[in-house]
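Following: one structure in structure tokens, then a few remarks.
A single protein chain has been omitted; all remaining protein chains appear in their positions.
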Amino acid sequence: MLHPITPTHYLVLGAALLAIGTIGVLARRNIVIILMAIELILNAVNINLIAFSHHLRQVHGQVFAIFVITVAVAEAAVGLGILIALFRNRQTVEADEIDLLKW
Amino acid sequence: MWIDTLFFYLFALITLAGAVLTVTRRNAVHSAVSLILALIGVAGLFLLQKAEFLFAVQIVLYVGGIMVLFLFVIMLVNLDQAARLRQFNRQWWLALACVLAVAAEVIYVLRRGAAAFRYALPEERATAAGNVERVADVLFKEYLLPFELASVLLLAAIVGAVIMARKRT
Partner (left out) sequence: MNFLELIWLIPLFPLAGAVLMLLAGRKLDPQPPSEVAAAAGLAPQVEHGQAHPHPAFARSRSFISWLCPGTVLLSLIFSVGAVAQLAALPERVHQVVKFTWMAGLPFLTAAGAPARFTADWGFLLDPLSSVMILVVTGVGFIIHVYSIGYMGHEGGYYRFFGYMNLFVFFMLMLVLANNYLLMFVGWEGVGLCSYLLIGFYFHKKSAADAGKKAFVVNRVGDAGFILGMLLMFSVFGSVRFLDVNAALASGRFSAETAGFGVLSAIALLLFLGATGKSAQFPLYTWLPDAMEGPTPVSALIHAATMVTAGVYMVARSHLLFRLTPETSLIVAVIGAFTAILSASIALVQNDIKRVLAYSTVSQLGYMFMACGVGAYWVAIFHLYTHAFFKALLFLCSGSVIHALGGEQDMRRMGGLKNKIPVTYWTMVVGALAIAGIPGLAGFFSKDEILWQIYSSPHGSRLIYAVALLTAGMTAFYMWRLIFMTFHGAPRTDPHTLAHVHESPPVMTVPLVALAAGSVLAGWIGAPKLWAFLPEGFRLFEHWLGPALGAETVVHASSHAHDASTEWLLMCLSVAVALVGIALAHHFYVRRPERAAALRAAAGPLYTTLANKWYVDEIYDFLFVNGLGKGGGSALARFDNRIVDGGVNGAGWLTRLTSTLSIWWDTWIVDGAVRLTAFLVKAVSFPVRVLQTGSVQAYALVITLGAAAALAWYLMR
């Protein structure tokens, strides 16, 4: 068990986190939870980036992770703004009740 | 070293636990707190990887900024009633199967390709600069343009969020 930690471990962790986050996006009805799950996915990406940054003894991965965080921030802010606007109009935050664009 | 391994599994456990809790809690606030937990775990992982700057940024920005924002919005949106409704939508089983498939494929790829990760590592340089200086150095030289663009992006996001969320009078 106590193998030295290789980047593969981190990648597997990132993959697991990605899976959990995807489940959350696809299976939860509450939009707030969906947004949180999206954050999880982004964090999984960050883990991957940092793992390779460490493995390759560079900082480029970290710089890229900064940008990812920036984008995540922007996306969360705007997403929550949309959520508020949606709540005001539809009085609901359930994703499958927002289906006006169906056939 | 064994302590690295231990901390790795510890932080990994925290992250995974937090993640699982996030997507399964009925109460949105619980979900938010679980996400905080997961983010902290991720921060710990960053620290283990000697990415100190990012550890700090993760805590300050993600936890201190975004999660607070989430919590504010949760309060605004009044999710008490939503908590009484069904939590998982009708396609959850298909989503589960699909994701497991994806995850399995990825892990398979990783296992098979693990040998590819063993390539000559560059020398460990004992540089005087710490992590922050090195990040700043790359950030403001090579990635200056993306940096500026990121600030424009943030501006757009601010404006967008304000417009989306303000009250229409």
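Here the chain labels run A and B in written order, and each chain numbers its own residues starting at 1.
Here is the rule we use: a contact is a pair of C-beta atoms (placed from the backbone, for glycine too) under 8 Å apart; a residue touches a chain by one contact, two chains touch by 3 or more.
Just so we're clear, the structure is a prediction, and the values are computed from it rather than from any experiment.
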{"item": "Hidden partner chain, touching residue among B:T5, B:N27, B:N89 or B:N131", "value": "B:N89"}
{"item": "Residue numbers in subunit A that touch the chain omitted from display", "value": "22, 25-27, 34, 95-96, 98-103"}
{"item": "Chain not shown, touching residues in subunit B", "value": "89, 91, 94-95, 98-99, 101-102, 105-106, 108-109"}
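We adopt the following convention: only the chains that are shown with their structure count from here on.
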{"item": "Distance between the centres, which are taken as Cα means, of subunit B and subunit A, whole angstrom", "value": "6"}
{"item": "Subunit B - residues contacting subunit A, complex", "value": "2, 4-5, 8, 12, 15-16, 19-20, 22-23, 25, 28, 31-32, 35, 38-39, 42, 45-46, 49-51, 53-54, 57-58, 61-62, 65-66, 69-70, 73-74, 76-77, 79, 82, 85-92, 95-96, 98-100, 102-103, 106-107, 110-111, 114, 117, 121-122, 124-125, 131, 134-135, 137-139, 142-143, 146, 150, 153-154, 156-158, 160-165, 167"}
{"item": "Partner subunit B, residues of subunit A touching it in the complex", "value": "2-13, 15-24, 26-30, 32-33, 35-37, 39-40, 43, 46-47, 50-51, 53-57, 59-60, 62-63, 65-67, 69-78, 80-85, 87-88, 92-96"}
